[in-house]
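A quick write-up on the structure given underneath.
Just one protein chain is left out here, and the rest sit where they should.
What follows is chain A.
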């Protein structure tokens, strides 16, 4: 007897864990992604272009940008609602979720948490509305996992600051109107709010990417860039600043990566039911069903972990080690799911006609950025043993 197929996450009845408001927010983002993103994203991916300004405006109208922050035009939702939105955005494309993560969790969060009232008033409402796109410069070409070695520096010149150096792999870099840049100073690592039309600022688009092609990735260069004293984020003078923001963005990723995985798995199930070999659907073969079952287990376990960390975060209890656990597991398992799904789709799986290879290529970046798989492994290792293995 043929039964009606159930969707992988519905098998876990994930909805029973969510409030009506969380479901409403999730469904709003899901509908937007279905209608606006999915029909076009393969073309954006192939051409390597994303209409960032247009999408930012639409996402701003929905309230997605900085949604988990309070005040200054931000919606002030729960962390779980933010996470669920990331899942839906990344079911569209990791590039779209990256745009939102960088805007809300990195650039806006930095100003929201460490900025002056004047800085918040000047930047946050426009950023929440999507009129102003922000980027966040921490990583450098030679300093990825080890940001404390950064070379970008700011020196005082009277009341002003002079910024020199460069940042690498900066999402939204070439389309941003404002950059939050972290630099070494005599007072420790400080954050600077840099309007991108300041003389001495340049952003170079990174080409020839095979991952996150529907995302703007740039190098930022600062050449004797002069900033007033009011440009510095007053409330922090150490790596705690950027790391706080990264923890927010990672939290979004532990939900987001599962969105890409879910989209792959749903595609692979639909495909398997329609694709006949040896006179029956390949979904009916035991090897395929084992793949489906194993992938569903990992997807569901990942979502249970994500929601658990989200609930802890909403209670103010989540630690950075718990966010590491989630990012480590969910980025890794999402990538494994995408690979297995690709095998189910056979040759069709390598094209942009299906979302699977696109997600798979994107997840290679997601596996590495916002803390590599290796670094999160060592964070967990250190938590378990008390011994730091990377310094």
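Here is the rule we use: contacts are C-beta pairs under 8 Å (C-beta built on N, C-alpha and C of every residue); 3 or more make two chains touch, one makes a residue touch a chain; residues count from 1.
Simple rule for what comes next: contacts and distances are computed from a predicted model.
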| query | According to its UniProt record, what is the protein name of the omitted chain, chosen from "Phenylalanine--tRNA ligase alpha subunit", "Quinol:cytochrome c oxidoreductase quinone-binding subunit 2", "Electron transfer flavoprotein subunit beta" or "MerR family transcriptional regulator"? | reply | "Electron transfer flavoprotein subunit beta"
| request: Among A:61, A:121, A:157 or A:294, choose the residue that contacts the chain missing from this document, as touch is defined above. | output: A:61
| query | Out of A:21, A:46, A:118 or A:142, which touches the unshown chain? | reply | A:21
| message | For the chain left out of this view, which of A:76, A:149 or A:188 touches it? | response | A:76
| query | In the whole complex, what residues of chain A lie against the chain that is missing from view? | reply | 4, 20-21, 24-25, 28, 31-32, 61-64, 67, 75-77, 81
